[in-house]
Structures are given as structure tokens and as C-alpha cells.
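In this view, the complex is presented without one of its protein chains, the others remaining in place.
Showing chain A:
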Amino acid sequence: MKKFKLSKLVLIALSLMMMLTACGNQNDANNSNGGQGSTVDITDVHGVVSVPINPKRVVALDNRTFETLSDWKIELKAAPKDVMPSDSTYVLDESVQNIGNHREPNLEIIAAVNPDLVIVGQRFASYYDQIKELVPNAAVVDFSFDVSKDAATPGKNLVNGLKDSTIALGKIFSKELEANKLVSDFDDAIESVNKAYNGTDTVMGVIVSGGNIGYAAPGSGRVWGPMFEIFNWKPALDVDNSTSDHQGDDISVEAIAQSNPQWVFVLDRDAATSDASQAVPAQDVINNAPALQNIDAIKANHVVYAPKDTYTNESIQTYLELFNNLAKALAE
């Protein structure tokens, strides 16, 4: 408890210092901005947006950008802390205002912090117009991409969406080198998964939540779906009209056993929202299920879990880690 208090104190002190430096920086920025029009044109889903380079007052709403931003030590004014990984530096930083979650967001905070740039995407995509109205003077970029059933190429959209947004962020925050490195690592990871997969093994993606197993439809939806397209995986079970939402269809252990997948890839949805130090309930649901003991994937220990914070993170770094894990497992 004492330790906790101390760390909190340090945090508060740190955030105070950050706020002071932020104020100082802002003045500099205003001065320099007066001289030259330092902006960059970014193409997002709505068209071309002129974004100031190195904006000082940033609001980020797209989960897929948080890890990149925090790696680059970009300061945020506000973020939806409720749908972010609990160990994110932004969640711990009390000077970052909390917009809440995407179901009942407190959008007024965005207007209140008077941002230069608002990064919209994924969960907050539907608030794009509302946000533009709230902050008419700020640049608003929307990094959403379509991985739903309506998309013709959800896999390609995912890969390009992650790469394009990373490159765009690099341009905005003058981190082009770092962005290019991330993108080339990402391409390498995709390549290594492609190399490691033998092309014949059957794969099933599942999403475990609250002890229930949901079936991730191959092709679209959260995390696993688009990967069937990216890596040309052979689905263990392919059914028309399966839903591709974030939860997947209710699937019985029997149906999984019947389709007998050679690989089971698991997204533990609850692990993302609970404390990282806790036990992984999905492991119990999949690995210890009596009905699944005879399937090939369990017998060969071919079960891969997505990184714990995948559901709330989904950044290019998450996918990088996931792809590297997959490549390692598939190569064995």
C-alpha cells in the first residue's frame, strides 16, 4: 500500500512537470507556427486532411494508435482510458483526461482541451462527424478501416490500414524513420508467418469471453477473421452466414471437436480488461476442456494465445508480437 502511494506521488509530480513543460512548449510552438505553414497532408478514409507537424495538443481515440504514440513519447491531452490497456502510460498519467468508453463517451472533454489534432478510428469512428463539429479548428484524422463482412478484402484492409496509419503518424510527429522501421518489421513478420504455415493444416480462431467460446468467422471480424485472408489459412470449419462481430457465434465444444482443427488460435477477451497478473481463464476453457482433449491441436500443443491486451490494444506492435508468436509456433 505504501509503495503504491509513493508511486502515485511520483506520478503526480511527474505529470505536474509534464504539464509545466507542455505549457512552455506550447508557447514555442505558437511562435514558430506564426512563421511558416508547417503542415503535412494526410490521406484518411474521408479524404485529404492538412495536419500541423508536431501538434502539441493531441487527442487520440483510436486504440490501434496508442502504443505507437506512447513509444514515441507523444503527449496526449485526452484519451478513452476505459477501453485502453490498463498498463498504458496514458491510463496511468493523470494529466491525460478520460473520455470514457465508446458507448457513452464524454465528447465535451475533446472540445474542452482545445486540440490541434484529433485521431479518430475503430471504436470511435461513428463519432467522426460529431467530433468535427465540436472542434472546427482542429485537424481530425480518421484511421478506421473496414474488416467487417461487407469488406471485399478485410485482410488486405487490416494490413494496409495498420501500415498507412503508422506512416501517417510518423509524418505528423516527425518520426518517419521509426515508422518505416515498424512497417518493415511488420512486413517481415507477415512473411515469416507465411513461410512457417504449411498450407494444409486446418485452423480455427476462437474468442473466449466469460467462459464461453465464440467462433471467429474466417475472413472478417476482430483479430482472427482477416488473418485467414492474409495468410491463406485453411479454415477447420467454414459456414455461410456466420456472424463476424467481436464476440463470434456461440459454438459448443462438440462442434470444435467435430471439426478437429490442427491449430487453435485464441483471443481471450477478458484478459484485456482484467488485471494482467491474473490467471488466464481462456486457458482453462480451451486447454482443460474434457471434450477437446482428443483434437489434433490440443494433442500437438498447437494452441496459440493472442497477447493479453490484444482486445483493447490492437496496435501494429500487438500484431507484430502476435505474428512473431504465430510464426514461432507454426515453425515448430
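Please note the rule applied: contacts are C-beta pairs under 8 Å (C-beta built on N, C-alpha and C of every residue); 3 or more make two chains touch, one makes a residue touch a chain; residues count from 1.
One rule holds for everything that comes next: contacts and distances are computed from a predicted model.
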Look at the options "Iron ABC transporter permease", "Flagellar hook-associated protein 1", "dihydrouracil dehydrogenase (NAD(+))" or "cytochrome-c oxidase" and return the one that UniProt uses as the protein name of the missing chain.
"Iron ABC transporter permease"
Full-complex contact with the absent chain, from A:A151, A:V285 or A:V303
A:V285
Touch with the omitted chain, as defined above, among A:E94, A:D164, A:D270 or A:D296
A:D270
With respect to the chain omitted from the figure, which of A:D146, A:D201 or A:D249 is a touching residue?
A:D249
Those residues of chain A which, in the complete complex, touch the missing chain
82-83, 86, 101, 104, 209-213, 215, 237, 239, 241-242, 247, 249-255, 257-259, 269-270, 273-275, 277-279, 281, 285, 289-291, 294
